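Apart from one protein chain that is not included, each protein chain of the complex appears where it belongs.
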Amino acid sequence: MADGVQVTGLNAWFGARQVLRNVGLHAPANGVTALIGPSGCGKSTFVRCLNRMHEVVPGARSTGQVLLNGEDVYAPGVDPVMVRRRIGMVFQKPNPFPTMSVFDNAAAGLRLAGVRDKDTLHEVVERALRQAALWDEVKDELHKSGSSLSGGQQQRLCIARAVAVQPEVLLMDEPCSALDPIATAKIEELILDLKKELTIIIVTHNMQQAARVSEWTGFFLMGELIEFGVTRDLFTAPREKKTEDYITGRFG
Amino acid sequence: MIEAEAARGGAIQGPPLPRAFFLTARGGFWGDRIFQSVVYAAVGLFVLIMVGIVAALVTESMPAIRRFGFSFVAGQEWDPVKEAFGALPFIYGTLVSALVGMIIAVPLGIGAAIYLAELAPFWARSPIGFLIELLAAVPSVVYGLWGIFVLAPFLRNWIEPLLGKTLGFLPLFQGPPYGVGMLAAGLILSIMTVPFIATVSREVLLAVPNTQREAALALGATRWETTWVAVLRYGRSGLVGAVLLGLGRALGETMAVTMVIGNRPEIAVSLFAPGYTMASVLANEFTEATSDIYLSALVYIGLLLLGVTIIVNSAARLLVWSVGGTVKGIRE
Partner (left out) sequence: MKRLIVNRVMNFLAGAAAGLVILPLVLVFGFLVYQGGSSLNLEFFTHMPKPVGEPGGGMANAIVGTLILIGLACCVGLPIGILGGLYLAEARDPRLPWVVRFLADVLNGVPSIVIGIFAYTLVVLPMRRFSALAGGLALGVIMIPIVLRTTEEIVRLVPASLREAGLALGLPNWKVTVRIVLVTARAGIVTGVMVAIARIAGETAPLLFTAFGNRFWHSGLDQPVAALALQVFAYAISPFDDWHRQAWAGALVLISMVFLVSLAARLATKGLQRQTR
C-alpha cells in the first residue's frame, strides 16, 4: 500500500541559524525508524519538519521535500493542519489536557474535528486505548482526569490520543526520556505492536532503545545525517567513523 | 466486538472516520481568519471606547469651555442661578482632601507593605494580605455609610473638640466641629487608599530580586537594615508609583467623600469646615442641572478630573512597571 516517509534535501533554519543541512532518508511503512545523535544535533527539528510543526515557531523555516506515501507535504497549497491529521506526534514530556478526562483526552482529536456520534467515539477511544496498551488499566475509570494517571500512563494516553485519529505516521520525540524503566518497557512493547499499522519514526538518545525497537536507524550530528541504514548493521559495523565514535561512547 | 478482533490477533479495524485524504483541502483557514478578525475587533472596540470617553467629555463640555476658557479653573464662584461657574472650590476640595488622606495613608500603607513583604512571619502573610485585599474591595458607598453614622459623629463629639482645644491656635483646627467636612473626607480617603498603596507597594517590594537582600544579609545586616538599604532603595521608583496610584484613586473617589464632606462650594482653611470635591459636585448636581450651560460646566469639571487622573495614573504605572516589568498584572 504505502511507502512510508521519503525525505529529500531537507534544510531548516531558526531565523538566520541553519540547524538542518541537506537531510534525506526513507522511513519505510509498517516499520520503526530510529534517529539517534547527541543533544542539539537536530533530530527533534527534523521530525518537527515532517509534520510541519517546525514552522509554528516564529522565525522558523525550512526547504526540501517530504513525501508522505507519495504526496509532498510541502507542496504549494497544502494546508499544514491536514498534514498533521495524517502524521501524529508524541512529545517528550507527557501532555494530556488537564481539564479533560481520560476518555475526553483520547477522543479529543476526533471530537474537536467535529465527530459527535457517541458510539463512534466510544469505539474509537476503546481501540486507541487498546493500541496504547492502556485500556485494561483505565477501562473502569475513563471519567477520571487525565492528569490523575502516573507518568507512564499519561504518556500512553498521549499515544492513544495521537493514534485515535488514525494517522499514517507516528512521530515520537524521545517519548520515554521522562519515564522510569518499567514504563519505558511497556511503551517499547506497544511500539512493536503499533508498527503493524503505522510508520513510526522515533527520536531517542538511548542507543539501546534504538537497537531494541527499530529496523532502520539514522545518526545525526550537528544538523547533518551522517549515516542511515539497517539498525543491526549500523550498530555492529558502522560505515562512518563519526558514527562509530558516537556508538562507542567517545563523545555525546 | 473489538475484543474478539483483538483476540484473533489481527490488526484492529475501526469504524470509518472522516479522512483527510487530500492534503490540499482547507482545514481551518476560514476559522483562523474569522477568529483573528473577532479578536482584533474586540481590541479595536476597546481602543474606541477609550477614545470615546475623552471625546464624549470634550464634546459635552465644549459650550462651557468656550464660555469660560481657562479662567474656569480659577473661578471661585459656583452659582447656577447666576450662571457663574468656577471650579476652584472643587479643585481645592479635591486636592486638600486627597492630601490629608495621603499624609495618613502613605506611611501606613508603605509600612504595612514592608511588614508583609519583608518582616512578617510567613504564616501570617497570606491572611493579612487577604484582609487588605478585602478592604480594597469594599464599595465606596459602604464606607460612606459608615462615615455618616459612625465617623462623623465621632469626629464631631470627640476628636474635633479635642483638636480644637489642643491645636486650636492653628487655623487648620478652628471653627465649629460639624463632624462632616474636610477632616472626615480626608480620613475616609485615607482608609480607602491605604489598601491600594499597601498592595501595590508590596508587589513592588516582592519584585525586588532576592540577590539584593542576600547581598545585604551576607554583610551582617539586620532584617530592617536589609529592607532599608537594599530593598527600599531598589524599589524606590516603584514605591513612588504606588503612592501616585493611591493619589489617583483618592482624587477620583466619589461616593464616600460626597457623603461626609458637607457639600459646600467654599474655600476654607480649617479642616473642620465643609468642602466640596470635583467628583462630589458631579454626583450631587448632575441630575439637578437645569440648563445646558450648567450641565456643560459640570462636564468641564469631569474633563478636568479625567485629565488629572490620567496623568497621575500614567506616571504611576510607568514607575511601577520600571521596577517589576509590565506583565505581572496589578489587579486592584
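Each chain gets a letter, A and B, in the order it is written, and its residues are counted from 1.
The rule we apply is simple: a residue touches a chain if its C-beta (ideal position, glycine included) is under 8 Å from a C-beta of that chain, and two chains touch if they have at least 3 such contacts.
Keep in mind the model is a prediction, meaning the values are calculated, not measured.
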item	value
Identified contact with the non-displayed chain, of B:Ile132, B:Met182 or B:Ala297	B:Ile132
Full-complex contact with the absent chain, from A:Leu20, A:Ile36 or A:Met53	A:Met53
Residue in contact with the excluded chain [from B:Ala84, B:Ile103, B:Val142 or B:Leu167]	B:Val142
Touch list for subunit B against the chain that is not drawn	20, 27-29, 31-32, 34-36, 38-40, 42-43, 45-47, 49-50, 52-53, 56-57, 59-60, 107-112, 114-116, 119-120, 128, 130-135, 137-146, 148-150, 191, 194-195, 198, 222-225, 227-228, 245, 248-249, 251-255, 259, 279, 282-283, 286-287, 299, 302, 305-306, 309-310, 312-314, 316-317, 326-332
Residue ranges of subunit A at the interface with the undisplayed chain	51, 53, 56, 58, 81-86, 88-89, 91, 93, 95, 97-99, 108-109, 112-113, 147, 158, 161-162, 165
